[in-house]
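Below you'll find the structure I mean.
Only a single protein chain was left out; the remaining protein chains are all shown in position.
This part shows subunit A:
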Amino acid sequence: MEKRSRRLLRGIGLVCALALAATACGGSDGGTNPTSLSRADIEAALEKGGTLTVWAWEPTLEQVAADFEKAHPAVEIDLVNPGVNGDQYTALQNAVSAERGVPDVAQIEYFAMGQYVLTEELTDLTDYGAGELADAYTPGPWNGVKGGGEGIYGLPMDSGPMALFYNKRVFDRHGIDVPTTWDEYVEAARALHEADPKAYITNDIGEAGFTTSMLWQAGSRPYRVDGTTVGVDFSDPGAEAYTTVWQQLLDEKLVTPIASWSDEWYKGLADGTIATLATGAWMPANLASGAAGAAGDWRVAPLPQWTEGGATSAENGGSALTLPRLGANEALAYAFVEYAGAGEGVQTRVAGGAFPATVAQLDSKEFQDTKFDYFGGQQANRIFAESAANVAADWTYLPYQIYANSVFNDTVGKAYVSDTRLTDGLKTWRDASLRYGEEQGFTVER
């Protein structure tokens, strides 16, 4: 089976944007997994030391790496940022193709894990005793590092339980109540845009990550993955609830067509023309630096619900630290990943503004009591922590979600710029995803 799936995925092409046809993107042949490693082995590796190459874009890791070097003087960490997410996956794929320069540790987002797991490019950390850490993490991220497989292919680094960030000043000025359900959200969007034609409830130009998170919260489970059998279905009640609400926002032009992370976006967040964001709990640091002008205006509320009085949440974003199989120095690499993802490094990262995936940090009084100056002194972590606990853990991405997300704009994206209905867009997305799966040799359930 393993051999077969490896062959199946040979040529999963998207992330090989740069790879020449000559070298397939599949995992390397050979490469034996280490048999169970004891604590003593890891200690010995730390004692012996060496240089560890870490590819990650997460800014707080810099301090973590420095602390780790201080604690283990024989170890030197070469922290490299080869580019944010997509760029990093391309770089990683190039290195794997060339079988040279593969990092010892790589940051990979949960949605992308499946692809690397199925092509056997990541080391299964079960042999290092990673399984014992299961209870240390919240359910969403822990589900994420399994990547749809049996093993544990990384340790969660951060997570993104969703919440509603809203500009309180704008809401107060127009006397609008903070929505607690998505129906109220649409009402608020109408009221806001009517009161101030320049203001919009939020921005959205069609983003796969956001849409899948919304479906996740709405209870839709569009992806079914069982080994090499995949199914995609956007017709369950959850998906219907989502399209009904979002179609209204699109029809009435209540969301502004600005791409997230653009300078225009930061401008909108700062000047109040983008009034809310439903996004992951990692957002505060970006608001504080990108929209510094709006300090004190923003607050955090629980994510609006699909049913009144509900308490369901979803994850948006978040990533793990993994050990690529072609990387060297596995024991040492694991020691670092454990330090950054489950050990002292977590606290360092939280202090640096990152959002943890570990229960201990989320539940700690210090964390929960933290007051955010940017949110007018609000103890926002309480809302985030509650959201993390409310995430349903049975969500699955496709084993080739990187590809699927890349065609989102050609399919669902049309609903944002033309008369195409959101439901039709999702159907086209489903077809495109299944077609690709078939081409790659998956058994497709229609």
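Assume a contact is a pair of C-beta atoms (placed from the backbone, for glycine too) under 8 Å apart; a residue touches a chain by one contact, two chains touch by 3 or more; residues count from 1.
Criterion: contacts and distances are computed from a predicted model.
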Have a look at "Carrier domain-containing protein", "GMC family oxidoreductase", "MIP18 family-like domain-containing protein" or "ABC transporter permease" and point out the UniProt protein name belonging to the hidden chain. "ABC transporter permease"
Looking beyond the chains shown, say which of A:60, A:93 or A:276 touches the absent one. A:60
Of the residues listed, A:270, A:335 or A:402, which one is in contact with the missing chain? A:270
From the list A:292, A:311 or A:417, pick the residue that touches the absent chain. A:292
Give the residue, chosen from A:80, A:191 or A:331, that touches the chain omitted from the document. A:80
Residue numbers in subunit A that touch the chain omitted from display: 18, 20, 55, 57-60, 80-84, 87, 91, 94, 98, 100-101, 158, 160, 261, 263, 266-267, 270-271, 280, 282, 285-286, 289-293, 317, 352-354
